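Taking it in order: structure first as structure tokens, then the write-up.
A protein chain is absent from this complex, but the other protein chains hold their places.
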Amino acid sequence: MDSTQLTSLLESVARGSVPVDLAAHSIGTATADLGFARLDLHRDLRCGFPEAVLASGKSVEDCVAIAAAFVARDVRMLITRVSDAQAAALRCAVPDGVWHERARIFARDKAPLCAAGLVVICAAGTSDLGVADEAAVTAAACGARVELCYDVGVAGLHRIEPVLPLLREANAVVAVAGMEGALPSVLGGLIDRPLIAVPTSVGYGTSFGGIAALLAMLNSCAAGVTVTNIDNGFGAGCAAARINRLVAGRGTHGS
Amino acid sequence: MDSTQLTSLLESVARGSVPVDLAAHSIGTATADLGFARLDLHRDLRCGFPEAVLASGKSVEDCVAIAAAFVARDVRMLITRVSDAQAAALRCAVPDGVWHERARIFARDKAPLCAAGLVVICAAGTSDLGVADEAAVTAAACGARVELCYDVGVAGLHRIEPVLPLLREANAVVAVAGMEGALPSVLGGLIDRPLIAVPTSVGYGTSFGGIAALLAMLNSCAAGVTVTNIDNGFGAGCAAARINRLVAGRGTHGS
Amino acid sequence: MDSTQLTSLLESVARGSVPVDLAAHSIGTATADLGFARLDLHRDLRCGFPEAVLASGKSVEDCVAIAAAFVARDVRMLITRVSDAQAAALRCAVPDGVWHERARIFARDKAPLCAAGLVVICAAGTSDLGVADEAAVTAAACGARVELCYDVGVAGLHRIEPVLPLLREANAVVAVAGMEGALPSVLGGLIDRPLIAVPTSVGYGTSFGGIAALLAMLNSCAAGVTVTNIDNGFGAGCAAARINRLVAGRGTHGS
Amino acid sequence: MDSTQLTSLLESVARGSVPVDLAAHSIGTATADLGFARLDLHRDLRCGFPEAVLASGKSVEDCVAIAAAFVARDVRMLITRVSDAQAAALRCAVPDGVWHERARIFARDKAPLCAAGLVVICAAGTSDLGVADEAAVTAAACGARVELCYDVGVAGLHRIEPVLPLLREANAVVAVAGMEGALPSVLGGLIDRPLIAVPTSVGYGTSFGGIAALLAMLNSCAAGVTVTNIDNGFGAGCAAARINRLVAGRGTHGS
Amino acid sequence: MDSTQLTSLLESVARGSVPVDLAAHSIGTATADLGFARLDLHRDLRCGFPEAVLASGKSVEDCVAIAAAFVARDVRMLITRVSDAQAAALRCAVPDGVWHERARIFARDKAPLCAAGLVVICAAGTSDLGVADEAAVTAAACGARVELCYDVGVAGLHRIEPVLPLLREANAVVAVAGMEGALPSVLGGLIDRPLIAVPTSVGYGTSFGGIAALLAMLNSCAAGVTVTNIDNGFGAGCAAARINRLVAGRGTHGS
Amino acid sequence: MDSTQLTSLLESVARGSVPVDLAAHSIGTATADLGFARLDLHRDLRCGFPEAVLASGKSVEDCVAIAAAFVARDVRMLITRVSDAQAAALRCAVPDGVWHERARIFARDKAPLCAAGLVVICAAGTSDLGVADEAAVTAAACGARVELCYDVGVAGLHRIEPVLPLLREANAVVAVAGMEGALPSVLGGLIDRPLIAVPTSVGYGTSFGGIAALLAMLNSCAAGVTVTNIDNGFGAGCAAARINRLVAGRGTHGS
Amino acid sequence: MDSTQLTSLLESVARGSVPVDLAAHSIGTATADLGFARLDLHRDLRCGFPEAVLASGKSVEDCVAIAAAFVARDVRMLITRVSDAQAAALRCAVPDGVWHERARIFARDKAPLCAAGLVVICAAGTSDLGVADEAAVTAAACGARVELCYDVGVAGLHRIEPVLPLLREANAVVAVAGMEGALPSVLGGLIDRPLIAVPTSVGYGTSFGGIAALLAMLNSCAAGVTVTNIDNGFGAGCAAARINRLVAGRGTHGS
Partner (left out) sequence: MDSTQLTSLLESVARGSVPVDLAAHSIGTATADLGFARLDLHRDLRCGFPEAVLASGKSVEDCVAIAAAFVARDVRMLITRVSDAQAAALRCAVPDGVWHERARIFARDKAPLCAAGLVVICAAGTSDLGVADEAAVTAAACGARVELCYDVGVAGLHRIEPVLPLLREANAVVAVAGMEGALPSVLGGLIDRPLIAVPTSVGYGTSFGGIAALLAMLNSCAAGVTVTNIDNGFGAGCAAARINRLVAGRGTHGS
């Protein structure tokens, strides 16, 4: 139920054509109450992507129960940071779900989306690939066409040059890097596309689990770079999808 | 000089139609050497917005010299974080420049841009207005139509409701907040537009000059929120402009 | 032994009706010396709730010995953060004790308390339920009637609305949240009841084990929110009980 | 406008007895729009105390404009962290306002409240008195009878003993301390009343502007202590008032 | 070899009565070279206590080799932070060594010291006992008579009173506490003896592994409290021993 | 009033030879109530040194009022961290007081103490002299004979050698250093005397106002070094005095 | 391919003697694309040492695939932070590789380098030896003659004296230390050679995993000390090699 529908419903209440209790019930059922969790079934309509469930910190049983609730209501589902044990159980319980191992995402679409609009994900090092994949799977689940570039580190600038044409075609670019996190600064000076930086916890000592990369990205001298939480590939994928949807399909507020 | 021009120039070098030294000079003059600074005159072409000069930490004389260099080459100019003393000198030296006091920006356009595409800036509290204005002036300088909403704090949810329709029309929304920085989390659950969060240094004690707000924004449970440095209205304005330009004018990669 | 009893005892000493050594012994036995620990048996009288024993960091043997000492003196007992191994041993040793698994509390009442006065515990996400339960069991052990609301997150405001009437009846509200910790700010602007915020360590990256939520809560723009240590459901339960007892039973200092 | 009034108004809309636009206007005027700020005029009804305005970071002109708006609507007003210059201007503009110098608060009541219920504020050292006063003035403005105890430091326990009887009568106790912040731990073991700890920025070196005291208070081994932001006397006063109001006047949910 | 011996040796070199190479060899053999470590065999003479070996981070083989080197030269030996595996091997290799389990120390004296001078160790909670024991064993190994007081926490002041007479007899008092670390502040206001504070990593959340206690101790309002590293019972024992030796045996510089 | 006197007084109460109210008054007057502060007049008897008053953060008027109260009761007085304005007023108000400019201490003795027992203060650099002087004046005020050594830095080991004989005679050594704070580690390996390390805020960048030096001192590989707060010369002087008093004058618990 | 070759190739393109696509291919093959990683095969030519591969965070399969790629192209190879499982697999797959266990490095040279120029590695304690070895193996792999000195701690200055002559012969000295990290400060005042400090994570409590040592080294009062990341023996070895190569072999820019 999105904003327009809600307004319309309230106007019906004012007109008397919809009784108060019915309207209340209709809005109330936007959440599915599992006894220990309330799923936000209208998130997709309201925000443009399904409520993602963070599996880490949940029991295997809770994960399966939540997945079953989504399946029962036939809405799109994205479960992130899934452990091996959780994945095994989910694959049994939801045979038509898809398991993205490197991204640690278990997903199920009610119907395949038609991919539209390009999102490019760049990973600075091989160890950043898990986070990059989380971003890629998320953006694809939100309807984007996704390309992934790996090992695009700043200590070897000649590895960046070949991917520039691709970056300059993208509706949104996601730059994933750990250690000193310099990739977004270098890319930000070379392209004019929306650029989302994702610091990763790759590194040791004073990388402080990704803080060094995070600070570098927040202080980027390349203007217009925005940043997500450390290792938050999911968030970056959603942010890219928010942009891509506008450019690819609904770009109608331009004048 | 943008990417296409650069490629074309290099091909001319390969064909022999442009000699090596001429090409080198042409590329070389993309920077203006002031003896203590090298201005990046092609930033606008490459990244879509002019090189902004951070006035803080520079002498009044250096600011004026830099401004004069931009005027002499007739390129767009955006000087941020300008002190009162710097502003006074700039207004003398560049009479056709514009002084945005609350935003602390001194700007000069070679020609007025035609505003296209809506960017909305939301400020949680009155003390966040300076940063919000910096974002607004920057986005406008990059060609966006800008609306500013103030005092949209989460401790009074009824103040958020009236601005939702406007937010749902925007190509990009910038949410500016200090203290606990909860505004983007609340907005992020209500709209599906690209959402850029700017933490401000408003607060005291454990706000730690904006760190509390920054962390809240990075950890937002609303998916797809991205974040800038503390008080970085300029960066948020640029990021919004990167998105807005794509949606408003060049939205051609959608299929 | 509470303050009045102590004063009375000292006056008896002054009158000579109680000899010094007897008085010293009487005060001395307020603690039970186990050879490695001294239990504070008068805590309940002095502060209104039993001395809770933090099990984490103690051996199974020490936990059982401490529990036995409480049982032997027939005082109320609350053991928190109990591991599975400790729980198994305690259930054998104290058959009439109660094991609250999700809250990780092992408790024993000498007599059931009559629940009086409402305390409401709100948990923002499913992963915050353990901490919320610790608060709920603690408050109930101190004599409150407790209601628990789950999945009341700020990214879906429509999930907060239905619980407002309950919150507005409570003598104290405990708001439990991880990640950006925005729940208390939103609730604090909607209700006028005492509001205790508990940050949890739920999150990753820059949540820094609950610091992001803690800072957000300390900087809440909603006035009158107070905060406990990270994951400190026990402390929040005690704080709510301190308030509830006054309102429900001893509200006699009002004029 | 509080929750009951809002519900009633919405039911009238559903019945058709109040038109939608009139209801919208009625709710809309709960905020006073000053062009740069929106005052929350219903905060008092909703939360039990007036919207306090934080003066720090605002210009003298803005402070006066905000004060004038409150006076014009004849609602209670509390302006905190007022500088000398702001105070001078406010005293001219609002002659019937009251200037609390040590607390840095400028206040105006439409009518004197009848003080009911005791709140006690304890300050560990002389340098903590400003913060303690801010708490005292705030609690009094919310209708409490307030007593202030000073120089109650833990390095001289004999200074704590004399004030215990007063503390044991209070509906809420606020303990204000800088440096090592041990006062709440000692008090928390001696009384059973609600206890709110306020760390102050008093100290040097590793006091880190109050962080040492804050951490000590959050980790207090005395159960049921809750904490506010550093130097946040206003917040502690509001929290004490939330409790005191329930105990002193509305203690009706006890059974 | 202590300072006097060294001076005397160098004077012999100047006189020609000791050749340069012999003197060099004599000084050189103050260290035992094990191929991967150089033991400081003169530490005892120079500083008044044996070189303690930190076992953590060393292999079982290295620990045994080091112990064997000490035994071969028949000097006193103190190995701290010994794991269970290391302890088992050391007990086999050095049958006349002593294993202090709770303190995690393996020690061997060439001859029993005659204990002189009282050192008192106070532990705030049961979980602080391991660190307190490390201090106690160390101080005893340096020749002090040691008393240990447990469960002397500030939330129950009546538990402190009984031990005050003992504390007032001590040449040095070591106060061990985790969580808010308030014990030294309270003791420091009650006694005039040298007082060494040891923060422990006991606690959770914002105790940050002992930082909260450390900061509280460094900021103690009780003058003359000094502090060691977190969990550093060994260091506190050495510091107490440095003081005790002067008072108990060499107190000859008093006038 | 010290511990023995207090015990004796309470026994008199028990015997009936002293009435309760008289005893209460006698204990009560141990503090001087100035209306905004309560001076601890018995600190000297209880802890061996006068209550020092921290001037920073107090008004000139308060400082003078406190000083007058000490003079009126003719007890020893030590006011630390005195500003120039405070010093000027104190020198007028207390003509027989002594102003130690570099140490920023204003002091007054009722009678000159007979200096007994040697305390040595070492300062690593010239910029550490202010803190070193604060320690020296404090220790002297507590009855010690004090020697000050300056510019004893570790980057020039030949400057340390000449002072070793003096250090080896001291009852307590205070080592004051900023920057990397290595002095105590080097001294701690060369002498067997009690050694108190004081980190100073001298340095820049990552010295973080003394944190680098503090951490180095807490982690000293020289066993038995204890540490005070950053820049806390006063605390170090008190700690040295606690030790020196025992060694120089009361060394009677040695067997 | 180094800078000179690159320039020459581009000039050939301009002359037309090398076609654009051939040049592009030639530059492009400087990286070996493994499908998940792109190895930088020209790093050795460009920077003077081979691209080192950080094994931690990579699967055993990826490590072996990367090693095979290096072997196939017969370039020098250095794999660092190798786990036991990775080492076992690498030793099977690359029989002529060398496994340095303590340094956790697996290496393979296409041809033995002739060692030239002395690099000395000093380790403060036995626990620092792993990091010191990583530096030593790396420097040797880059062509230096390497000497390792162990147990050179500042708490026993007599252990430093014997190694000074060796240090004064070195082209570069690497000082490895944990805990308070004072070794570089002491060495820096005694020798005039390039001095690289490596903080290690050896220590506990406030050593904060090496931060204490890092800060001490960054704040060293000995001028001209530079620092690497915590535990970064590899980086220090490379830095020493950068210096040593210039001194030992290419010292031709001296006038």
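Letters A, B, C, D, E, F and G mark the chains in the order given here, with residues in each chain numbered from 1 onward.
Assume a residue touches a chain if its C-beta (ideal position, glycine included) is under 8 Å from a C-beta of that chain, and two chains touch if they have at least 3 such contacts.
Keep in mind it's a predicted model, so treat the numbers as computed, not measured.
Note that the undisplayed chain, when the full complex is considered, contacts A, B, E, F, G. In the complete complex, the residue from B:15, B:38 or B:73 that touches the missing chain is B:38. Touch with the chain that is not drawn comes from one residue among B:167, B:195, B:230 or B:246, which is B:230.
Only one of A:31, A:86, A:207 or A:244 touches the absent chain when the whole complex is considered: A:207. Counting the whole complex, the residues of subunit E in touch with the unshown chain are 11, 13-14, 16, 20. Where subunit A meets the chain that is not shown, the touching residues are 124-125, 153-157, 179-182, 185-186, 188-190, 203, 205-208, 211-213, 215-222. Think of the hidden chain as still there; on subunit F it touches residues 126-127, 129, 150-151, 155-156, 158-159, 162, 202, 204-207.
One rule holds in what follows: only the chains that are shown with their structure count from here on.
Centre-to-centre, using mean CA coordinates, subunit B is 49 Å away from subunit C.
Per-chain CA centroids place subunit E at a distance of 25 Å from subunit F.
Residues of subunit C in contact with at least two other chains: 43, 155-156, 188-190, 205-207, 211, 214, 218-219, 222, 229-230, 232.
Here the chains touching each other pair up as A-B, A-C, A-D, A-G, B-C, B-D, B-G, C-D, C-E, C-F, D-E, D-F, E-F, E-G, F-G.
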